[in-house]
Each structure stands twice: as structure tokens, then as C-alpha cells.
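A protein chain is absent from this complex, but the other protein chains hold their places.
Let's turn to chain A:
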Amino acid sequence: MAEVISEVTKIRRRVLTEVAALIFNNRLVEDVEGLPKKLTDEGLTSYRCCQYKEQAILQERIKLALGIDITAEDSKKRLEELARNVLDQPVARSDKPYITLIEEACDHCSIDKMFVTNACRNCVAHNCVNSCPRDAIKIVDNRAFIIREKCIECGLCAKACSYGAIVEIERPCSRACAVDAIVSGDKASAAIEEGNCVECGACIVACPFGAISYRSEIVNAIKMLRHSQSETVALVAPSFIGQFGPGVDWDVLKEGLKKLGFTRVVMVAAGADEVIREESRELLENIEFNKGVTFNSCCPSFKNLINKHYPELTAGISTTESPMLKTARLLKKSGDDDIKNIFIGPCLAKKGEAIRESNGLIDGVLTYEEIAAVLVGAGINLAKLGGEKSRRDNNLENPSIDALNFCAAGGVSKAILNSMERDGLQVKTAAGIRDCDKLLKQISRGVFKIDFMEGMGCQDGCIGGPGTMTGPAKAKGLLKKMSREVEMNV
């Protein structure tokens, strides 16, 4: 997603940073009410009709930064009161989807899909009229007119018009969503159909108004870091490479996170090594007993896709825990309250996975942009740190190259193939929900027989995740470089 950092992305990050800073300065309750005005006064882009609307939207963004479920009735309270509540109450996490629509920000984009433009010349041929299988086009006022009730949005008229006068317009959010989870809401705004949503975050990136965003967990995380008597561990996803700017390598990041209050900083890639072993074993067994295709379990959004849209294939999902959960388990036993595990990665779907599947092993999930906002809020500038070269004697800091590559599309299947020492394995990979969906459809129909499918919810894999700050092309290059370095060291 980081190929483009739109104005709305900046607004989201700015809000997260301001909220974090207010907490660190112990001014949240006092100053949060004035934050929307402060931000618009500072010239935060006013692409809305008026400042009041802009501020109303900012209020909702602040609520999301505070981790509040804005669909709930009691989110209508004043910011000050909401802020006091989130600070006072014990850390409670809900299983409500993290991805939400900000009703006020949604521009009610047109949902009539086929649209006749001014380019229509009322030509003699009337190819549009003739092409329509439902007789939905009439000529009204010298121009083609689409009768909404009859139109089935097949798009044939758009193809038929010699002038290209009919276009297909779709809401950017629903175009981005490969599983039809964006529907029309009550007030002609968009709405997210929870039953279909796989939490990939593609719609957040797509909406030009920033009307879809996510509930943040920064408040909980900061509270754990500041007040917890227990050990707080940062579990950093393999895709961290290059995410925090030039020069910020593992040692620098680690130093920064420790400064922030984490007592330990570990690589999730270390858990991935364990996953490779286990998942390969499982695959071998599945092949032996002719159980059909095995699917990787590390991408929660891919898993959601199978569970929600291909229930007939769920049995094939590997039962191996994801690298996040594996690493967390190495650090604490469930119910062990003396350790707080906070996962830091590119992913929004991991937030849901942590709640649904971690059994309390994971206490919080932050995206790279969330942790960066927290660092900035705490006044920590990673670029200024030296990154003391610590000895990596710890096995949680020495993952294999295959494990490091889990974060790039194709990496998981490559790791499995490398560890299997077996010829003739049939493997296919897909990245991005749309491609995953296509492949799953074929598998479900029995179009081909394969042993293993690697599915990644994001294009390019996790390095293209919605919570990243650096583009996947750049990240891929740095990953290659790091792999080479690891290789040289062994």
C-alpha cells in the first residue's frame, strides 16, 4: 500500500501520532476535545465542504485512534468522556471487526454501475440499445438512458458503444473488495458486510475519502508499556525490513522499541522456522493419506477467505499455528499474565486472528504505522539512534533465510519445498485476495490436482500489507540484501 501515501493516509497517521503524544504528555483527557480544531487550524487538508464537517469526521478518526467501536451507540459520547474511559478501564478487547466505515466521511459515491456520459451522440446505430439483453436502454432527449430497474450491470452496452460513451463506474471501495463485502448501507453510503469481509484492508487503501479505516490498539499498547509491572515483549514480523526508513536495521529498531519500554524484542521469523518444520510434516501426512490440497495457515486473511467463502475446503487449512502464535507460545503459556506479547507487523487481519485464535497469547497487534506513530508520540526518532550492535546469541534473533522470506509472496511455498526433500510436489501460489479467490474456485471445482497452495491476502505478500510504510518493491530489494548477509554469516 505504501506505493502511494495519500492525504487520507497522512491524516490517519497524524491523528494516531497526536493521540499517542497526548497520552505520553498526560494531556489526553484535557486536550482531546480541542484536537479536531487544532488539526484543521494547522491546515489539515480541507477537502470537505466546511470545517465543521471536517471536524466531525476528525472526531470519528480520533475515536478510532482511541480504539473505540464507532458503530456502537455509546460511541456517540464526547471525546473527553470516551478518552477518560479508555484510560481508566482495564484493557478490554472486543472481537468486533477492526475495519470500519466512517459514515460521515463516506461521499456516497454513485452506485449505479453503468453510466451514460456526455460523449453519447445519439448515433444512428444505437449499438447500446441493440446490445442490451434486458431491453434496459431507451433513447430519451437525444441520449441513451438506462432504466435502472431493468439493468443487470452486465456491461455489454459499454463494450458496444463505438464512442465509449457508456462507462462502468463502481465505488472504489467495492471495486477493491474481491469478496463483495462492500454493500450499500442505509443512507446510500457504503457498508461492510461482516459475514463476507476477510479483513484484508484493500478497501481502506482504495477509498479516496479515507472513509474506511481501522480501530487502533495504540492506547492499550501504550498503557501496557507504561504501567504494566510485567514483561512486555515486542514480536516483530519478518517484513520489518526497510519499514522504518534508511539506516533503521534490526539493531536500531530494537534499541528504539526498548527505549519505548519493551523489555524484550524478538523476531517472529524465529517462530516461522518452527512453522516450516511442522507444516511440512503435516503436508507429508496429508499426501500420504490422500487428503487433498493443503493450505498455509499463516495468513489470516487467506484463512478467512476459505472459511467464509469456501467452507468445503476448510479441512485443508493447515492446523499449524501461524508464526505469530508460535513465537508467542515460545514466550508465554496461555493465561500467563506476567508477560505481555505485542505483535508488530504490516497486517490488519492479524488483529482479528489474535482475538479469535491466540487464547490470550497475544495481548495486542500494532501495524508498522501504529508503532511509528507511538514512537513519534513518545519523542523517539529512530534515525537518531545508533543501534548498539548486540550479540544475537538469542535464538529468537537468528531465523533462517527461508523464514525471513515468509513475508514475500512465494516465500512460504519455497520454504516448504526446501524442507521437504521430495520431488514432484505440485504447488501453486496466489497473492492478493482476488487471485487467491480465483485459484480457490478452480481447486474447489477440481480443475486441477495440487498438493499445496500458498495464499497471501496481500499483493506481494505481507510486504504489501495495509499497515506498511515502505513500498513492496523497495522492501523486496532490502529483503534480498538481508538474506545475502545472513547467508554470508553462516
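Quick notes on this structure:
By our rule, a contact is a pair of C-beta atoms (placed from the backbone, for glycine too) under 8 Å apart; a residue touches a chain by one contact, two chains touch by 3 or more; residues count from 1.
By our rule, contacts and distances are computed from a predicted model.
The chain absent from the displayed complex carries the UniProt protein name "NAD(P)H-dependent oxidoreductase subunit E", chosen from "UvrB/UvrC motif-containing protein", "NAD(P)H-dependent oxidoreductase subunit E", "Protein-export membrane protein SecF" or "Pyruvate dehydrogenase E1 component subunit alpha". Which of A:N381, A:Q426 or A:Q442 touches the hidden chain is settled by the complete complex: it is A:N381. Against the chain not displayed here, chain A makes contact via residues 2, 4-5, 9-10, 13-14, 17, 42, 244-247, 256, 369, 372-373, 375-376, 380-384, 469-471, 474.
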